[in-house]
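Not every chain of the complex is shown here; the ones you see sit where they belong.
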Amino acid sequence: MAAVNASMDGEQIRVTRRSPAYWRVTIDNPPINVMGPEMVREFQQVIDAMEADDRLKVVVFDSAVEDYFLNHSDFLAKLEDLTSMPDGPTGLPPWPDFLARLTRLPVVSIALIRGRATGNGSEITLACDMSFASREKAILSQWEVGVGMVAGGGPMARLPQLIGRNRALEVLLSSEDIRGDQAESYGYVNRALPDAELDVFVDVLATRIAGFDKWAIANTKRLVNTGLPPDVELGAGWDACIASLGRPAAQNGIKALMARGFQKPGDVENRLGYYLGEIARQAGDFDQISNGGFHGSEF
Amino acid sequence: MAAVNASMDGEQIRVTRRSPAYWRVTIDNPPINVMGPEMVREFQQVIDAMEADDRLKVVVFDSAVEDYFLNHSDFLAKLEDLTSMPDGPTGLPPWPDFLARLTRLPVVSIALIRGRATGNGSEITLACDMSFASREKAILSQWEVGVGMVAGGGPMARLPQLIGRNRALEVLLSSEDIRGDQAESYGYVNRALPDAELDVFVDVLATRIAGFDKWAIANTKRLVNTGLPPDVELGAGWDACIASLGRPAAQNGIKALMARGFQKPGDVENRLGYYLGEIARQAGDFDQISNGGFHGSEF
């Protein structure tokens, strides 16, 4: 078993077995936990190991990086390194493949959210069976539309079922930062807990479930999963995401964010929702100038 | 563009372009914003214009009539004037056609609810992508069952997905007035805001979204819409609504409300939920008398 573990302790994701039935998967890519091709490859190894293990009953995803649970993709990596990876067993590309398999895994998955869960971090939350967030320190966001992109990990398929179409569209189309309280109130996470209580709460719950019968867990989850949207919706979202990255809107949006300090520790990462509004406003000013000084009067 | 605008400024609905990307659609049929055939015709013109405009990204629906967002149908109009209107492009009659097209429009739609949103007002809310309500002044209601009718604009298809079957049935079968706080708590609207903050909140959000990329908005919304109930459910609801209007229960119900002052400014419109209970109670008394003085003992 040590060998299996060794192959799973990647550079960016660490697997700790609290017991044969209860694993922790810790995301650790400092300083801001972005997800590039290497992390996607490691998520594939983790899901392979979880599927292969008959004794595993519950897995908790957490982070070793302060202020970040799991962040947006790595825009300094080469896109080709991601798009050239082979499809996974579901027939989907590796990231949506991992998410689809996590949702269908005969094992309980729990997201323990402290810090930013932007883009990919929100998507893994939606793929998990449950999620618990720090009231003070969790920030969820599907930020993609704000930068001219479409989200690639399935929130269009999953969020409306979870929180209703109206609130799903608010999350997706406003691209705003959502604090723990608001996320709980919308049902985006199961609960928001005081930061000081979060770790114990999740550990007690995971330990409890680890004592239950795997067959009963797996069959209960299998029947709940009958109502899932088909995997093909995740594929359609991924395709729209990749298409969006080839368009000038996203390229200019990412460039404008980068110019302000994106993808480095600092204010743009801390207040991403605010900066998306700023770059949109400035793009809007440009539009209006190029439209001959349109000023919004009734006409 | 002025010509397009002129054709859209109808007698009861006013379109204001805050910018090429951001329109306001203001419902203005005083004194109580009922919806008759003319307003339905104008909603058709509005949706035609919104579909035809490539620059439009966000539209806010609001009201110019104090205490009423959008109210029930006009029961003093001739029903034939409504039922004789041709079906819209979806194959549905004009009101459900408008609602279905609004939901699928590649433009973000936001309901700004101040005052009563009864029947049609609730239905347009459910067709919009998001809704924000005045905490003090919003009242939502699907009042139809209380007067012997079935709702015609799709709440049976849309409300269960949004707020769960149990609360949807409570809203529909109690026919009660739902205040802003309760609507927020049920997820019927995105949020209820203090009345003094509502306009600024919605305007800031709409302006923000108007600065984002239309392609990203449209594709994100398209993928969310994969989970919509099929349009045929809206058609089935409309048919049941029209059938209900031909039955004595609805005819007597409307007559009883009219006798108390319905469809005029005043207490019946202000407290419609209460008066629906009153006419049901009196109809019940009549039933019991005609049943030989049944008094509800165990038997």
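Per-chain numbering from 1; labels A and B assigned in written order.
Criterion: a contact is a pair of C-beta atoms (placed from the backbone, for glycine too) under 8 Å apart; a residue touches a chain by one contact, two chains touch by 3 or more.
Fair warning: this is a prediction, and the values are worked out from it, not measured in the lab.
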| item | value |
| --- | --- |
| Number of identical chains in the entire complex, 2 depicted | 3 |
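Methods note: only the chains that are shown with their structure count from here on.
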| item | value |
| --- | --- |
| Between chain A and chain B, centroid-to-centroid distance (C-alpha), Å | 35 |
| Complex contacts: residues of chain B adjacent to chain A | 1-2, 5, 16-22, 108, 128-131, 161-163, 187, 189-190, 205, 208-213, 215-217, 219-221, 223-224, 226-228 |
| Contact footprint of chain B on chain A as seen in their complex | 144-146, 148-151, 156-157, 159-161, 163-170, 172-175, 186-187, 229, 233, 236-237, 240, 243-244, 247, 249-250, 253, 277, 280-281, 283-284, 287-288, 291, 294, 296, 298-299 |
